[in-house]
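For this depiction, one protein chain was excluded, whereas all remaining protein chains were kept in their positions.
Order of writing sets the labels: A, B and C. Residues in every chain begin at 1.
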Amino acid sequence: MAGSKTGTIFQVTTWGESHGTGLGVTVDGCPAGLSLDASDIQLYLDRRKPGQSRYATPRKEDDAAELLSGVFEGKTTGTPISVAVYNKNQQSKDYSEIASYYRPGHADFTFDEKYGFRDYRGGGRSSGRETVGRVAAGAIAAKLLTQLGVTFTTFTRSIGPVRVSDDRFCAEEIAKNPLCMPDAEAAEAAAAYLDACMADQDSSGGVVECIIHGVPSGIGDPVFDKLDAALAKAVMSIGAVKGFEIGDGFAAAKATGKGNNDPFCRTKDGKPAKMSNHAGGILGGISDGSDIILRAAVKPTPSISAAQQTVRRDGEEIEISIRGRHDPVIVPRAVVVVEAMAAITVADAMLVNMSARLDAVKRFYGSDPLSGGRI
Amino acid sequence: MAGSKTGTIFQVTTWGESHGTGLGVTVDGCPAGLSLDASDIQLYLDRRKPGQSRYATPRKEDDAAELLSGVFEGKTTGTPISVAVYNKNQQSKDYSEIASYYRPGHADFTFDEKYGFRDYRGGGRSSGRETVGRVAAGAIAAKLLTQLGVTFTTFTRSIGPVRVSDDRFCAEEIAKNPLCMPDAEAAEAAAAYLDACMADQDSSGGVVECIIHGVPSGIGDPVFDKLDAALAKAVMSIGAVKGFEIGDGFAAAKATGKGNNDPFCRTKDGKPAKMSNHAGGILGGISDGSDIILRAAVKPTPSISAAQQTVRRDGEEIEISIRGRHDPVIVPRAVVVVEAMAAITVADAMLVNMSARLDAVKRFYGSDPLSGGRI
Amino acid sequence: MAGSKTGTIFQVTTWGESHGTGLGVTVDGCPAGLSLDASDIQLYLDRRKPGQSRYATPRKEDDAAELLSGVFEGKTTGTPISVAVYNKNQQSKDYSEIASYYRPGHADFTFDEKYGFRDYRGGGRSSGRETVGRVAAGAIAAKLLTQLGVTFTTFTRSIGPVRVSDDRFCAEEIAKNPLCMPDAEAAEAAAAYLDACMADQDSSGGVVECIIHGVPSGIGDPVFDKLDAALAKAVMSIGAVKGFEIGDGFAAAKATGKGNNDPFCRTKDGKPAKMSNHAGGILGGISDGSDIILRAAVKPTPSISAAQQTVRRDGEEIEISIRGRHDPVIVPRAVVVVEAMAAITVADAMLVNMSARLDAVKRFYGSDPLSGGRI
Partner (left out) sequence: MAGSKTGTIFQVTTWGESHGTGLGVTVDGCPAGLSLDASDIQLYLDRRKPGQSRYATPRKEDDAAELLSGVFEGKTTGTPISVAVYNKNQQSKDYSEIASYYRPGHADFTFDEKYGFRDYRGGGRSSGRETVGRVAAGAIAAKLLTQLGVTFTTFTRSIGPVRVSDDRFCAEEIAKNPLCMPDAEAAEAAAAYLDACMADQDSSGGVVECIIHGVPSGIGDPVFDKLDAALAKAVMSIGAVKGFEIGDGFAAAKATGKGNNDPFCRTKDGKPAKMSNHAGGILGGISDGSDIILRAAVKPTPSISAAQQTVRRDGEEIEISIRGRHDPVIVPRAVVVVEAMAAITVADAMLVNMSARLDAVKRFYGSDPLSGGRI
């Protein structure tokens, strides 16, 4: 089938391969009137760009976003926004060898099984570069959400055994170290750990955490389209993600009801509010007005230079050692991808939610909503 | 919006509330020619029925499946299969009190926020009884999958601190204890733990694990509709689930590439196969032919009889103690629900996959597929 | 695949066969807070009931709507509304003969070709009774639309050669004659024509027209989801409909630009408005604030008692004469079905449209929309 499209109202469709002409995305259903230019998207793309640090691939990926449609005189028109990023730095011969065998931990084998063959250049569609389209769409979603009071804090919670504890959390630190950790000390420890991994021709996994601030209560739909379920699909669809949790997540499985339930109190302005947030901002699949907190478990970079056993397409068993430029850890570059997927999901859910109540629908259509609104 | 529909080809739409007339589901897109009667569905519904054990609510829920459409002379016709389960044992006055306040850990508050009011009888649509429709649809999906060689082993991996280790795993044991644990000793320890919880007016969380056997390689779609992403959404959409993982899941975040990659070898019949299964049967979102292994973190039952702080709808802060009959742990009854959601997801993905390759499409349409097939 | 589901936000899924247990529909995505009870649905179902006239089948079809979910204390809750109509008057033996051959003009042959066999009792899923679910959903959509100022005038424009001309149109007349024609004289002429058809063991086609009043401008989406395209699909999906047109429709193909363009003028309140309505209320797929005018061409009842040539399933050529009770014309009973499909389509489009503009989205989320709205 397809698989490259997500969203009900805010619809995102991506395309492109690692070593083809380019990658891109079409966002259809973004409300008209949002100020947008290529620099908004570039800002996000730059966050997924390999850094100068030694923990990221030295590949030069100057991904430049081109805005091809859907914006007129600086504002979105309500029609599809097409963004393209042309590939500039492909070195196809680096990858030609992998055409003949299956890299452990990669999708080479399964793409062959599904489609009969594959674009093996840099992993083709299954490459991490596929996330370029996600990030471009996420930039648009995030800009839209900013207008609605929703913002994000996304960071590396852990790398291998090094985890940032809540009591040392410092949001300002995230942008200051190449590992996107909200704790300088942990970042140093993680760096040392990664050095050891690299010396050992190995790689490391880690955890990305995303906190979504400002989502009003009432977002998400019951049963199959719960907001946490939609977030789970969005985040689990990122290449290397193997686990997802909301709020206390797997820790809730070890907890008791007394410890896991969030009591309600009355705020100063007389409204109900939770006194704690074990739930991670979602109850019954619907946002409760607290921060939404989610985490993604990211597996170690599968491309390692250590020797590995595998088979060729013709069945011959061989030993390989993957050369070339590979990040020893995916997590820091996955941070912006997780945020992008969360933004796309929340933006869609908020647009979808507008028709949940008859009184709101009547207010919309009753008070001549379509007049006076000329921008 | 909606939210009660899932699936692309194998489409499932559920309806119903805890204390309304009944609950049900429509399955559209099930292939024609599958032998099906109400007993196939009943078998699954009985698995979610509260047992005789003291760890499940003493409510009598004799859920009887009625097959309303889509089956003719014992076989599915290809048109919508409608299943209804009528509520018989509602005691609405048990629940009338909760109309006025918000139960911690429940969706009372968020439904009010989204819709302006709620059907408060037994939780209405947000009740655990909503899963009746899922389980009925799952029974149909599972029967279909059996015809395609796909089967399930689903069980309680842990309750609170009590976890079944792999070396003590015994599949036959699952059906023998009311906690659905594959280890009699662990089941006893968990029972003791639950006794302590109940004595303390408390409840416990746990982990459900589902192993899907026999899924051929090639199932699932790249990018947003990865098979693991679809499974994540399906399973996270179950009421009390707070976390999801595939294969090594969160443990992969602590692993290194050497330990997490699954090497390939050559099987006796000359085909490639993984030598281990850290990936949990899915690479790049596409099944690799190994068992698919997933786990769901289930939170503790939010309804506990211990005193809890909360607010009334009018804002008054109160202390409540939830009376009535409630399971001290959701996990054992969630086992069949997780399996149902996994079955629905895999069935859909397998039907969708049939058009992935042109050669298969040509074979289908070339060899006069629609003749000779009269059943 | 599926095929029994339509709608993006206002989602409708039908089920059921002519001679099975019953038929029904689930409507998911109806805004919360709409007053609704079974009588609202019954009103519409009664309009599709065979009348007492001699131009409709003498079958007694006392279709009683049962409301199974989604309504609490008289109002929709925002969760799925399930409606069932149980079959009461099936005489399966009337139809058993048709199991063996293909009735001309019916779907017997194509269902066999697609699915390998069919529920032949009364046409099964392809029976006109399938529209029971559509009409029930349409009743809910229409009730919702009434709250938003949208109403319908639907009627028989022509039967065979007898066509109601615009200068004789009288809306009050529609409900007064069994043929639903807005002109008593035409109704008499059509009745005489039908008498002649029946005497000749024949049947007649006709045209249904639906005028949708009060749709605000701006409804419908560009490109593939144009409002007229969505209406076309909805109406063409009704069993016997072979043609669809909007505004001047096929007459526009013979017209010139001067005659077909609708000039704009300024209304008393200073707004732009069309001076004529050749467009039928839709420009570029988006409503322009005028009445939306559509027509459906309905083929003659395929079940006729005259001798017809056909084949048996085993290939033998035979001559058949269809006995039993059949309307000599489908049109009058199709009137409410066309209206139902139009209502479902417009309701969905209006809910979807709410997020078209950023200023409206900001107003919705900015002014604390979710507070104070308790119903």
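In this text, contacts are C-beta pairs under 8 Å (C-beta built on N, C-alpha and C of every residue); 3 or more make two chains touch, one makes a residue touch a chain.
For clarity, every value in this text was computed on a predicted model and none was experimentally measured.
**Student:** Looking at the full complex, which residue from A:11, A:151 or A:277 touches the chain that isn't shown here?
**Tutor:** Residue touching the chain left out of view: A:11.
**Student:** One chain is left out of this view; which of C:64, C:171 or C:255 touches it in the full complex?
**Tutor:** For the chain that is not drawn, the touching residue is C:255.
**Student:** For the chain that's not shown, point to the residue among C:8, C:69 or C:154 touching it.
**Tutor:** Once the missing chain is taken into account, the touching residue is C:8.
**Student:** For chain C, which residues touch the unseen chain?
**Tutor:** 1-6, 8, 12, 14, 102, 104-107, 109-111, 113-116, 125-126, 130, 158, 160-161, 197, 200, 202-207, 217-226, 228-230, 232-237, 239, 242-250, 252-266, 270-272, 275, 279-280, 282-289, 297-304, 306, 308-311, 315-317, 352-353, 355-357, 359
**Student:** List every residue of chain B that touches the chain not included in the displayed model.
**Tutor:** 8-9, 29, 31-34, 76, 78-79, 144, 147-149, 216-218, 222, 271, 350-352, 354-362, 364-366, 369-371, 373, 375
**Student:** Contacts of chain A with the missing chain: which residues?
**Tutor:** Counting over the whole complex, chain A touches the hidden chain at residues 1-5, 7, 9, 11, 13-17, 20-24, 26, 28-29, 32-33, 66-70, 72, 75, 77-82, 84, 112-119, 121, 124-125, 313, 370, 373-375.
The rule is simple: only the chains that are shown with their structure count from here on.
**Student:** Could you name all chains that are in contact with chain B and with chain C at the same time?
**Tutor:** Of all the chains present, those in contact with both chain B and chain C are A.
**Student:** As a test of understanding: of all chains, whose mean C-alpha position lies farthest from that of chain C?
**Tutor:** A
**Student:** Suppose every chain is reduced to the average of its Cα atoms; which one is closest to the average of all protein Cα atoms?
**Tutor:** That would be B.
**Student:** If you average the CA atoms of chain B and of chain C, how far apart do the two points sit, in angstrom?
**Tutor:** Computed value for the inter-centroid distance: 37 Å.
**Student:** Mind checking the centre-to-centre distance between chain A and chain C? Centres are C-alpha means, answer in whole Å.
**Tutor:** The answer is 43 Å.
**Student:** How many angstrom between the C-alpha centroids of chain B and chain A?
**Tutor:** Roughly 26 Å separates the two chain centres.
**Student:** Where in chain C do residues touch two or more of the other chains?
**Tutor:** 9, 29, 32-33, 78-79, 370, 373, 375
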